[in-house]
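For this view, one protein chain was removed and the others were kept in their places.
Our next item is chain A:
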Amino acid sequence: MESSEGQVALSSAPASLVQEISALWGEQLGAREVGPEDDFFALGGNSLTGIKIIDRVAQDYGVKLSVRDFYLAQTPTRVAELIEQGRAGR
């Protein structure tokens, strides 16, 4: 993990991005409504849906998410933050 105690809080991702990620999850998890704080696993997510979502994020946003970060993030809001971080790091 790269975060350390002294680090400042992460800037939260734009609401539009959170919404797009929620929609992407909804689409991959069988056409359902997904909220920004919904839990990936509680929604029935698994590794095969995870593989598809990570592929789509790479395609749509040009950010290659780390597999571990993705599953440990667990909500659209936190995944959107990972994408923001990924974009910032380029």
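Keep in mind that, in the parts below, a contact is a pair of C-beta atoms (placed from the backbone, for glycine too) under 8 Å apart; a residue touches a chain by one contact, two chains touch by 3 or more; residues count from 1.
Keep this in mind: contacts and distances are computed from a predicted model.
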Per UniProt, what's the omitted chain called: "TonB-linked outer membrane protein, SusC/RagA family", "NADH dehydrogenase", "Molybdopterin-dependent oxidoreductase" or "Cytochrome P450"?
"Cytochrome P450"
Contact with the hidden chain only, please: which chain A residues?
41, 44-48, 50-51, 67-68, 71-72, 74
